[in-house]
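Dropping the structure in here first, questions after.
Only one protein chain is missing from this complex, and each of the others stays in its spot.
Per-chain numbering from 1; labels A and B assigned in written order.
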Amino acid sequence: MGESRRCVTLTTDFGTSGPYAGSMRGAVLRANPEVVVVDNTHEIGRGNIREGALVIGCSFASFPDGTIHIVVVDPTVGSDRLPILVSTENHYFLAPDNGVLSYIFQHEEIYNVVEITEDHFFNKPTSRTFHGRDIFAPVAGWLAKVQDVGRFGEPISEYVIERFAEPVQVKEKAWKGEILFIDPFGNAITNLTTDHIPGDENGYPAVNRILTLRGEIRQVRTFYCERTEDEPFLILGSLGYYEIAVNGASAAERLQLAPGNEVGVILR
Amino acid sequence: MGESRRCVTLTTDFGTSGPYAGSMRGAVLRANPEVVVVDNTHEIGRGNIREGALVIGCSFASFPDGTIHIVVVDPTVGSDRLPILVSTENHYFLAPDNGVLSYIFQHEEIYNVVEITEDHFFNKPTSRTFHGRDIFAPVAGWLAKVQDVGRFGEPISEYVIERFAEPVQVKEKAWKGEILFIDPFGNAITNLTTDHIPGDENGYPAVNRILTLRGEIRQVRTFYCERTEDEPFLILGSLGYYEIAVNGASAAERLQLAPGNEVGVILR
Partner (left out) sequence: MGESRRCVTLTTDFGTSGPYAGSMRGAVLRANPEVVVVDNTHEIGRGNIREGALVIGCSFASFPDGTIHIVVVDPTVGSDRLPILVSTENHYFLAPDNGVLSYIFQHEEIYNVVEITEDHFFNKPTSRTFHGRDIFAPVAGWLAKVQDVGRFGEPISEYVIERFAEPVQVKEKAWKGEILFIDPFGNAITNLTTDHIPGDENGYPAVNRILTLRGEIRQVRTFYCERTEDEPFLILGSLGYYEIAVNGASAAERLQLAPGNEVGVILR
């Protein structure tokens, strides 16, 4: 690990009212006041493991190499689900073993996965209901110090991977995809990437049309305000996924789109 | 005080839209760019001194020793209420003397309480409406530097303590408590602790039943998803208080619970 102060990020469903987000920030710093604690977001939908998996998957790479990411969407806290510590080439992830790291497992090269058992790193007494504060936060602080994942437990070879719907090629020129989540602007982020829809010679998605539950989309753009029409369009978003968007308005509201909705694609 | 960078936490009712939360973070750093400014929360209910007192009381101990906590829920800002600086064994608190530190006064050993009068530490001109930015933030920054509370004013011996409802023992096996606040998950945090309801040999709260305005609760758990029934239950929460909860849903909505509601306890 480098000489700079190490970042610890927080991705949770705690919200920012109440004492939970603040307590986690504090508990990381209490274990190690030299790290930089950075919120990723505390507004994952309550208990929405899939949304948590997607948001950490879409954002972790923006942080410095060596960052320790705590991901706590943990509806089964206190049960026998394990706390795990995952190492990839450049990042560390601390989370309950409930699928919330599925995107990382599916898209990154995994160096190892350790079951966190060394409870002398935990806050005492260790609550059964707030492992974010009592287990994950202090372990993150200590990991930044001791720099050795083997100090926290033994490697395991089985862990939970949720197979988030991958697009399916239904014909030579047709894919069936899905809406992953709605972003704060109301853009509907799909699971379709340039693996499924190539860009044409001008950078536009090479689609004939997109089919949603509420009708067809035929317009394509490379940036949101590219044309003035107030129509939904398909655009390759900054997260690497195609999005259904409306310029200056919420596509999700306009088209009543929700996570999990099917999206049909007819390629050109 | 130690050698690590000192933490300054912010607990306010300012919300995070608008320029107020950002201005406070900036004003601390402007006075002392070496400190670490950490949000506890800016979403205390507007002017809700009791909620502010509870949230800082439930979270301050998660932060490193030596942390300076600014608590600004200040509906009478600009009046003759005093700004105070409170020292406990391991923490400092800066707040208006309006009861928002009542939990600290009632539960921590107080070293001293200083009325902040030394206005050469304040931002100039000092507004009458935003002491968070103009008094508490720069004093926090300077306190981290000068490390001597006596530099900010004289000790006082009288200050405001709101007696938040303490549970009352109404019979040998019966207590009357109260709901303190609703957390972001919809759990209803009561003022009942293990002082009032002992745990049984398996760690369950030794209650026969809980009485709320909307009916009885008979189920008890040690973690939220311990059983699959979709029923309200009593659980010892991570803040040290018993909570009324529903797994995966809002107990407050389900049972129409609100802060201040009475809660009856019949012990086993």
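In the analysis below, contacts are C-beta pairs under 8 Å (C-beta built on N, C-alpha and C of every residue); 3 or more make two chains touch, one makes a residue touch a chain.
Since we're looking at a predicted model, the values are computed, not measured.
Novice: Of the residues listed, B:4, B:23, B:87 or B:222, which one is in contact with the missing chain?
Specialist: Residue touching the chain left out of view: B:23.
Novice: Of B:77, B:100, B:180 or B:197, which sits in contact with the chain we cannot see?
Specialist: B:77
Novice: For chain B, which residues lie in contact with the unshown chain of the complex?
Specialist: Touch set of chain B with respect to the missing chain: 14-27, 29-30, 33-34, 37, 46-47, 75-79, 127-130, 133-134.
Novice: For the chain that got dropped from the picture, name the residues of chain A it touches.
Specialist: 4-5, 7, 9, 11, 16, 36, 38-44, 55, 58-60, 62-65, 67, 181, 183-185, 222-226, 235, 237-239, 247-248
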